[in-house]
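Heads up, one of the protein chains got dropped from this complex, but the rest are sitting where they should.
== chain A ==
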Amino acid sequence: MTLGPIEIEVIRNALTAAAAEMDVTVWRTSRSTIVRELLDYSTAVFDAEGNNLAQSARIPSHLNSMSHFLRELLDKWVDVNDWRPDDVVISNDPYCGGQHLPDITAFKPVFHEGRRIAFVGTLCHHIDVGGLVAGSYAAKAIEIFQEGLRIPPVKLIEKGVRNEGVWAMIRQNIRKPDLLLGDLQSQIASLEVGAAALRRLATRYGADGMIEAGARILDMSEAAMRAAIGRMPDGTYEFTDWLDDDGIDLDKPIRLHVAVTIAGESISVDMSGCSPQVQGPTNATLASSNAAVMFAVMCACDEPFAANAGCYRPISTFAPEGSVVNARHPAPVVHRIAVTHRLLNAMFGALHQAVPDRIPAAYYGNSYVCTFQTVAADARREVLVEIEIGGTGAHPKKDGVNALSSGMHNNSNIPIEMIEAQAPLTITRYELLAGSGGVGMRRGGLGLAREWRIDSPRCFFTANMDRFVHAPYGLAGGGPAAVGRLVLVRDGIESPMPPKSDNVPLQQGDRIRLETSGGGGFGDPAQRAPEAAARDRQLGYV
């Protein structure tokens, strides 16, 4: 069967629709709030070799990461000839191709006419996978064994039958087994929904048609991507940005350096200038680092693409093993998001030199994660996990946006009224932070301030944040944004809090104040239009 461009487009859209139906299935059937409300999951359809054809992802850090994982599994861990239609393989191991332990990914092959025509996959961030602290986000872990249960690539379901030993092993090692196993069930249901959609499609186009369509879809995306890269000027562009520290060695900043070479229609990214891997969990494996690089290049293109493995073919990366962007076992990696945020900042800094009219100054570059575990007089506990954000970097044509989820993550805040209705906490301020955006012809977006008061007799506070020392940079003469601050107010006395900490005890009446970074400015501040400057003053943005 020879397929024309019409059939290819119909099949391409049908694959996207299959990923969307898988996505709805996870949303409809998952148990934990992290999946359904933070939407921290992705679903994808792959060709028979594990290349991503279509994906439903809301979070950039998931882009192409499942494809990376699946190809690692096929290369090193699973005998594909022994992977049958009703076998579901799962793993969460960053050292087998994953990102960090809370993300469990499940894969299943799809067969038609006795041939493997595709794979389907689902990735979910699970609420807890055991380890040092509840939620499995230990800021002070120094090896991966403290970060939770590692699941090597294993058949969770074999020939359609549950591998009970594996289920029991997981159940025994985690804090909220009903939630995790419930979410795992929803991942499996989602795989079957995707497989059914693909089999439906295959009855129309045949196994040959599906395989041909997959190859052509990737080739078309590759061609479009190469054309877009071809429109960028050749050259090698370098940039360095810094993470403050790994939470263990507090005076040792972590260097993220990239050398981006654009040559004709391809791009190579050399990360050998990055710091060696660190003791604390601020490390990444290739699945994470590559996602940041791919995302940066996609953003820098002058036309939008549907993300698939074809788009990534013109992009090659090099990251030496044992570095912070390609950590060696058993380095802890749970805060890989921090590395990818800063790597994206560095990538943008380099790409700015190639396409200066397209790239904004640095966004806040960091997930401001903190957890309050309140303990009431009757010992009743409530847990609140907050993820805050800052301002976006100024763009050559526009001011940055105040308080917008940017870069490698994408999450909403939690309503103040909901928090106060459920936990003995009071939010005492929530406001934009005047002056936190970098100055420039275009002003950086503002960060924000949020302040919590503890109303319970006891509370344990955990934080993982960055950009308290190294500010988000400005570009083309624009100024940097303000750095963040975390402050404890007790009995009217303010004292700084460490931004990376586990289980700090707090008492009733204490207030925690977080100030987040804005985005960097773009262009010479002297060039700022007087009316824009006047408006900034009138609205109290500066």
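In this text, contacts are C-beta pairs under 8 Å (C-beta built on N, C-alpha and C of every residue); 3 or more make two chains touch, one makes a residue touch a chain; residues count from 1.
Operating definition for what follows: contacts and distances are computed from a predicted model.
Between the listed names "Heme exporter protein C", "Cell envelope biogenesis protein OmpA", "Hydantoinase/oxoprolinase family protein" or "YCII-related domain-containing protein", the UniProt record for the complex's undisplayed chain reads "Hydantoinase/oxoprolinase family protein". Touching the chain that is not shown, out of A:A403, A:M441 or A:I454: A:A403 (per the contact rule at the top). The chain not shown here is touched by just one of A:D249, A:E420 or A:E494, and that residue is A:E420. One of A:N173, A:S316 or A:T428 touches the chain omitted from the figure, and that residue is A:T428.
Contact between chain A and the absent chain runs through residues 4-6, 8-10, 12-14, 17, 20-21, 24, 27-31, 33, 36-37, 57-58, 60, 182, 186, 189, 219-225, 227-228, 295, 298-300, 303-304, 358-360, 389, 392, 395, 397-398, 401-406, 410-418, 420-422, 426, 428-432, 448, 538-541.
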